[in-house]
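Sharing a structure with you now.
One protein chain omitted, others in place.
We just call them A and B in the order they show up, numbering each chain from 1.
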Amino acid sequence: MNGGLLLGASVLGLLLGGIYGLMASGLALTFGVMRVINVGHSALVIAGAYMSYELFAHLHIDPFVSLVITMPVMFLIGMGLEMAFLQHLREDREQFSVLVTWAIALGVEGVLGYFCGTDLVQISTNYANSSFSIGGVQIVYIYLYGFLLGALLMGLLALLLRRTTFGWSLRATVLNRQAAQLIGIDVAKVSAIAFGIAAAMAAAGGALYGMLNTFNPGSWYDLIGDLLIIIVLGGFSSVRGAFIASLVVIMFQEILSVIISPTWADWSFFMLLAIVLIVRPSGFFGVKTREA
Amino acid sequence: MTRRLRIAGWLLVLVASLLFPLVFTNPATLSIALVTLMYVGLASSWNILGGFAGYISLGISAFFGFGGYAFAITLHAFNVQAGYTPFAWLPLIGVLTAVVAIPLGWAALRTRQAVFVTVTIALMLVIQLSAENLVSITGGATGYGFPIPNWSAAFYYKPFYYAMLTVVVVSIAVAYVVRRSGLGLGLLAIRDDEDKAEAIGVPTKSYKLAAFVISAGLAGMIGAIFAYSVLYIYPQNAVDPLISMGAALMAFLGGAGTLAGPVLGALILAPAQTELSYYVNGQLYLILYGALFLAIVRLLPRGIIPSIGDQLRSRSSRHVDLLEHDGHHVEGRVDADDVKVMEGVRE
Partner (left out) sequence: MMMSVNPMLLELDGVSKHYGGVAAVDLCSFSVAERSITGLIGPNGSGKTTVFNLISGFSKPDAGQIRFDGKVLNGMAPGSIYRKGVSRTFQMARIFPRLTALENLMVPVRRKGLQGLIWGYKGVGEVEAAREMLHKLSASHVADELVGRLSYGQRRLVELGTLMMSHPRMVLLDEPAAGVHHSVLETLSRYILDAQGDGVTFVIVEHNLNFVMDICHHVVVLDRGRTIAEGAPDDIVDDQVVVDAYLGD
């Protein structure tokens, strides 16, 4: 086997993993804070991709620049969705949230299809294919920029969570929703903002996704399985876990695709999931004994 | 509701569905009726795990699709001629699907709640991926054909209709037997408080697995008939996430955990969604479907049948309230779960 290929695959996997991490961390954040599994998260990613696409195609705004528009807009959309459809969920919140967010995803898919059509599109910037070579490894700039953007946004999120009062309320809510409420944290507000942040992260992820892939409104369905499995592997409510899991899973996938075959690589997510389920199901967010 | 009234209701529905193809002979109508029956069966079998045990699965179309493929491949392997004989193979397909569901269920049921739902979504995706990638067995993206029966267009749907009706009756009967068995009681206890159930000796693991496997086997047979009726199976029609969602939604609309709820929900929603898909384009359909879904979860979170049941119960049992002297003297700590119980009661 070719060592250079392997190295190339690892680097590619790392960069791509950073981009997936951007998408998956939003999912982990909403689960942690709200106990809501947002299966519609990838639909928000695709919505973000379409926004960047439309701004690029019609107004020629570079997708990295248009993030200053798409991220705030998606932030507001996310908050709106949370307040309209998720806030009122009480009984069996986790399970119902899956149904509700799936319905939201279908709605988003329908709206995108209605306005943007269902043809496959891609955000093709003029630097889309330029690359450079380092140590014999060919690196496409977009992947590198994507990774850097992912790392930057994750860093900002970490600062927000660790250094601000809002971050403190948010982490308290993750630890225990009920207790947070009792110590005077406005859990409803925290949830709405967290959902907004996740949606904004999805918008950024979407811009990158749209540059790297062709997509149409139905593409959310291709993406959601990967994202869900990533956060299961990452421990479900941990943002950091989700980011690390993305790096690991995507690298595993890329390496598998050069050492065995790309077809096998499609299975890598499911193989990892099966291993975790069999070996360490309790490594997940555990709904264990409620002690009296 | 009295017992007799309930039996009469079920018989009425059964007779009506037996006579339906004799009265409405239009093939287009019959094809809608076939899809409706399919959803009645799927929602009822979904209910055995999702309703009784409270383990919401979005993976039922995995077994629906598996059954379809297994049927096509079996018929081909044994060179079964088109016509009625294939239907005789259905029980085998059911058993086969159930057997395959054992290890999958074992792994998936090591998780709970949200993680379980997520894992069932992955299960659906993995079956679809297998259908696409195991080209030598499944025919890959192009799919797999069934032997074509030489029935006239006017007659075509009738055999499928009655075959589906048979499986649906079996599904409801199985759900009924489970509901009134020790297994059913154990599943309901798991739904309410799994740790407590386990702590008082309910074999929760085997009960959950039994429910998972039974519901998979039934879905497999239903998928087999559906696939045969459309004569061609490929990854997208075999493993359709909208089918998983549909079955769950219908059960919720009627009332998950009740026997009649999923049937009622499917009878209302399945024809409506098929009609809708004729009149509006795909995009609008998705939007309306999503909106309907949100409306149901929002307005009727417990479903139609339980809501009616509550109405009846609160009328007939008002005297009990008078006996509850100590209800107002609760002091000390009230924890969140208690509050939840209370809220559930108030609704």
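Worth pointing out:
Simple rule for what comes next: a residue touches a chain if its C-beta (ideal position, glycine included) is under 8 Å from a C-beta of that chain, and two chains touch if they have at least 3 such contacts.
This is a predicted model, so every value here is computed, not measured.
Only one of B:R110, B:R191 or B:K208 touches the absent chain when the whole complex is considered: B:R191.
Considering the whole complex, the residue from B:A28, B:V95, B:A154 or B:V177 that touches the absent chain is B:V177.
Summarising the interface, chain B meets the missing chain with residues 177, 180-186, 188-189, 191-193, 195-203, 210, 257, 313, 317, 320, 323-327, 329-335, 337-338, 341, 344-345.
The rule we apply is simple: only the chains that are shown with their structure count from here on.
One simple way to say how far apart two chains are is to compare their mean CA positions; for chain A and chain B this gives 31 Å. The residues of chain A lying in touch with chain B in their complex are 31, 35, 37, 39, 85, 88, 90-92, 94-100, 102-107, 109-111, 113-114, 118, 178, 217, 221, 224-225, 228-229, 232, 236, 263, 266-267, 269-270, 273-274, 277-278, 281, 284-285, 287-290.
Contact residues of chain B toward chain A in the complex are 54, 56, 58, 107-108, 110-115, 117-119, 121-122, 125-126, 129, 133, 195, 241, 245, 248-249, 252, 282-291, 293-294, 297-298, 301, 336-337, 340, 343-344.
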